[in-house]
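Supplied in structure tokens, the structure appears directly below.
The complex appears here minus one protein chain, its other protein chains still in place.
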Amino acid sequence: MTLPRLSLAAALIAAAWVFRAPLEADPVTHILVQLPLLALAGALLPGARGTGGAWNRGGWAMILTAIFAMAFWMLPRSIDAAVSDPAVAASKFLSLPLLVGLPLRLGWPRAHPLLRGFLKAQALAMLGVLAFLYTHAPVRLCNAYLAEDQVRLGTGFLATALALAVLWVAPLLGAQGAAAPARRHRSVS
Amino acid sequence: MTTTTGAMLPEAAYGPQEGAVKLTMLLGGVVFLLMMIFGLIMRAAQGGMIAVDPALFYQIMTAHGAGMVGTAGLTGAAILWYFTGRHVPLLAGVYWAFLGLFLLGVVCILAAIFLGGYAGAWTFLYPLPALSGGLWGPGASVLFLLGYVSIGVGFLLLHLEVMRRLMARYGGIGGALAWPLAFGKGRPEDAPPPAVVAAMASSVFNTLGIVVGAAVLVASIVNLLVPGFAVDALLAKNMIFFFGHVFINASIYMAVIAVYEILPEYLGKPWKTTRIFAIAWTVVLVFVLAVYPHHLLQDVPMPGWALAMGQIVSYFSGIPLIAVTAFSLIVYLRAADMRWDMAAALLVLGVAGWSVGSVPAILDGMIVVNKVMHNTQWVPGHFHIYLLLGEVAMAFGFMAWLVRRPLAADARPGAARLSGLDHGVFMAYVAGGAGFVLMFLVSGALSVPRRWAVHVPDWFLQDRLATLFAAMVIGAALIIVLRYTAVLARRAE
Amino acid sequence: MQALAASVAVVLAGLAVLWQATDGGQALTAERARRLTALRDMPAVPEVVLETMTGTPLPLGGPTKRATLVEFIYTTCPTICQAAGAEMARLADDVRAAGLDESVRLVSISFDPGRDDPDALNAYGEGHGADGALWTVARPDPDDLPALLATFGVVVIPDRWGGFTHNTALHVVDAGGRLRAIVDYDDPAAALTALHGVVQ
Partner (left out) sequence: MQLTVLAISLIVMAFIAAQFITAVRSAPGTVATGAERLRSRLIIGLAIVGLVVSAVSLARWPHAVAAKGVAAVVNVSGGQWYWEIDTAQVPLGLVVFNAQTADVTHGFGITDADGTILVQTQVIPGYVNRTQYTFEQPGTYRVVCLEYCGVAHHDMINEFEVAAR
């Protein structure tokens, strides 16, 4: 169980590393492919002993960790540095798996369903805002990327928001309603 | 098996946070009154009866709009929460968070308007909040928008909790919307009660509205802080009106839950989820999301298909309302041996006002009519019908029901009618309300623009009559709210 | 309780990191950051010798007699550098009008020294009215270029049409050879103010 997941995580990180030149050449693939790939690799890592402890009740600490790490990588400045500064590039390959993917894995299942729903709605609205920012910015936000790539990235954020919305809402539609009445009758009267 | 309909449950199957809801309705009632007084001040100022500086007029107008829309949403949400709580257990903390965030938002909005001078109307139409002509600074606009954000977050939490519980209980969104009955082989007796269908549909579209609203609010805030981030004005307007339209509609569609849940007590028979009812609510869900371009019929750069869709959906939105909710109520009323009290009367008025108000709304939703009626007083005319005589009537009806006298066990058939003070108050509310909205409609037909601080003497007659009618409504509303407060206070002792 | 403590700790640490990463909330972009660096750290410009449009050597960095206003260009640039050239011409007039022509020099440095030989530099300079005295156009030794760009924080990336895109700006270097300010290329007033600040 652990070994295949570990190797898959390693493979993902390796892929993100090996193909970093083409991936980072375009901000769309850099931000919407490489970064999620690294976070996904982190989510596959096994949780250390004790992560189910009292300090992680409700998953708050872990989710907040991931939120702050994501906020850091949302700064255009961080993206520029990841391209130009090897030390920042290395920290990207470390922090996205360890400070975004892994904490989300450890926090999310413990989070209250309401918090999860709220974060999902928040993520959609936030992606919408990012889409606006990157399509409407009066200046280049990243020195490493062209203005028209910036606009494409904004459109990419919007597409991601729509895709996530469908991904998250579609399973909820499921009119398993036909099966539900039995449960309903039992609990209503 | 005949009594499984939720609407017939005499008392709550779960604890619907009655205290919190009663507090909300008290708050809502008081704010409604205050905002009505703002309305009266504006009509009196337009009629030349009092002098109000235009800057103050437009601040009052902004407060009146934001306050009325917010309070309609607040009371609608309280009704939604109360009756959803009959069918599924709800987390009390969520409601308190909702209420707290709402009040925080109210404080921000009031401070932005009356301390910061913000008077960009409740619609914060881009780029007006940023270009005030020197009347208010970007800080006031940002504070106003942050107030909206706070309220939006509260609503989001509330709807998420409602949807989550309903999905778990009734089998997903589709189950709670009675899709098996609407589009499949589901049997009516297996379908969720009407309140659940309405709660699910209104929660779904209000959540979508709020997510879009959050995006345009943040974009507007960014533009205020960093003016270089210019927004496409037409896109912003689309997003704002999608959000605003969905939000105000949701308040009515949530409030009507009170009709589905309370009136059966008076009618003596349950309000059933039928196939047509289930279909109607799914249609409503789609239409509420699709119809918003009818607010942009004069925005000629819009694609023609969107405007045509706005006009057509605007008309067809009336069908679920008229042919399902209103029609069913009329059929129920004809068959029923009603014992009337304030609650029943106001709830029926709510459906009637809503239905009647859809007529001038649909007419204004036609591009040819809109061309000469848009942004005249016809517009506040039609929406005051289905808000003042619709949503607010339902909210007041719900309040009256919360503090109702126990239904007499030996009520004689057909004997219990509204009497004495009740009758007077109700009639004053209806007559005052009808006269008030009629003045708007007449002024609209006479080309009186809406949102003008200063009117010419030709328009004074309607303005002054409207002021009179507004005073009547306020008197009636005052008694309704005072009686509600008095009973609450007495019971609390 | 433990969960609350852990969450508070995460929030505090997170805020500290973000505070650090944005220079106290002042710089969200690399462009803003390099401008802050110039104002705060005053980095020393590498001591290199440029070759000007007239073929004469021009030392940059280290102590000089005059403060230097530097912009980066490439002469085959179709759009923004032409606009920047026009702005630079206007700025040269402003400098003269302000009586700073004895204490300030303007240098347009090519980051494409391979293609921009003295002939190309000369053509560009004459095209825009660079006189070679107050305002000259120059190129660095290709080996010096990376250090030069790194110090100024200039990032040059190829665009889709065989040219380059770079963060165009005006860079003020004082007579001591330190980078003191970076302002928008189309904001000569800010450049003049910055020059006034370093020549006193």
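Per-chain residue numbering starts at 1, and chain names A, B and C are given in the order in which the chains are listed.
Operating definition for what follows: a residue touches a chain if its C-beta (ideal position, glycine included) is under 8 Å from a C-beta of that chain, and two chains touch if they have at least 3 such contacts.
Because the structure is a prediction, the values reported are computed rather than measured.
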Chains on display which the left-out chain touches in the complete complex: B
Touch criterion as defined above, residue of B:L104, B:A336 or B:M427 at the omitted chain: B:A336
Sole residue of B:M49, B:V286, B:V368 or B:L482 that reaches the chain not shown, by the stated touch rule: B:V368
Hidden-chain contact residue, picked from the options B:L91, B:A168, B:V442 or B:V487: B:V442
Listed residues B:L33, B:L91, B:L104 or B:L128, member touching the removed chain: B:L128
For subunit B, residues in touch with the removed chain: 54-55, 58, 61, 119-121, 125-128, 131-133, 135, 232-234, 237, 276, 296, 298-301, 304, 307-308, 311-312, 315-316, 318-319, 322-324, 326-327, 329-331, 333-338, 348, 351-352, 355-356, 359-360, 363, 366-369, 371-376, 413-414, 441-442, 444-447, 449, 451-454, 456, 458
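Keep in mind that, in the parts below, only the chains that are shown with their structure count from here on.
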Overall pattern in which the protein chains touch one another (line/ring/star/complete/other): line
CA centroid of subunit B to CA centroid of subunit C, Å: 58
Separation of mean Cα positions, subunit B and subunit A [Å, integer]: 37
Subunit A, residues touching no fewer than two other chains: 139
Sequence positions of subunit C contacting 2 or more other chains: none
List of subunit B residues in touch with subunit A within their complex: 3-4, 6, 13, 87, 91, 94, 156-157, 160-161, 163-164, 167, 169-176, 178-180, 184-186, 190, 192, 207, 210-212, 214-215, 218-219, 222, 228-232
Complex contacts: residues of subunit C adjacent to subunit A: 1-7, 9-11, 13-15, 17-18, 21-22, 27-33, 155, 157, 159-160, 165-167
Subunit C-facing residues of subunit A, complex: 53-58, 60-61, 64-65, 67-69, 71-72, 75-78, 80-81, 84, 139-148
